[in-house]
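Only a part of the assembly is drawn; its chains keep their places, and the rest are absent.
Chains: A and B, in written order; residue numbering restarts at 1 for each.
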Amino acid sequence: MPYVSIRVAGKLTKEQKQKIAKGVTDVISEAAGKPKESILLFIDEESRDSIAKGGVLIEDM
Amino acid sequence: MPYVSIRVAGKLTKEQKQKIAKGVTDVISEAAGKPKESILLFIDEESRDSIAKGGVLIEDM
């Protein structure tokens, strides 16, 4: 019952989310030997003023 | 100081959140012997195009 959480800056299209969900599930299923249907995956689209790298908000870079 | 994070697909009413907050806190407090007031709980309502099971977005099922 693997759980996957993905956080990205900015919005994704539905097609991008579909590709990520399918591709990541396939990779984990194959590499770890877990059935695909047991894998639960969440994608969070975060705003650029709420993520920082090196102490600086992405929006300010 | 237990921390609880709950992620569900779709929206909940305030009454549903109240029941979850009270019920889950009671269960953990009793089972683990932790004071109720020390338990911090977050509920995240996620959109159905951002959760996948078996590599397929819930919205597409």
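Note that a residue touches a chain if its C-beta (ideal position, glycine included) is under 8 Å from a C-beta of that chain, and two chains touch if they have at least 3 such contacts.
In this text, all values refer to a predicted model and were calculated from it rather than measured experimentally.
The full homomeric assembly consists of 6 copies of the same chain, 2 of which are present in the displayed coordinates.
Everything below uses one rule, namely that only the chains that are shown with their structure count from here on.
Work out the mean CA point of subunit A and of subunit B, and you get 20 Å between them.
Residues of subunit A that touch subunit B in their complex: 14, 17-18, 21-22, 24-26, 29, 36-45. Chain contact summary for the complex, subunit B toward subunit A: residues 7, 46, 49-57, 59-60.
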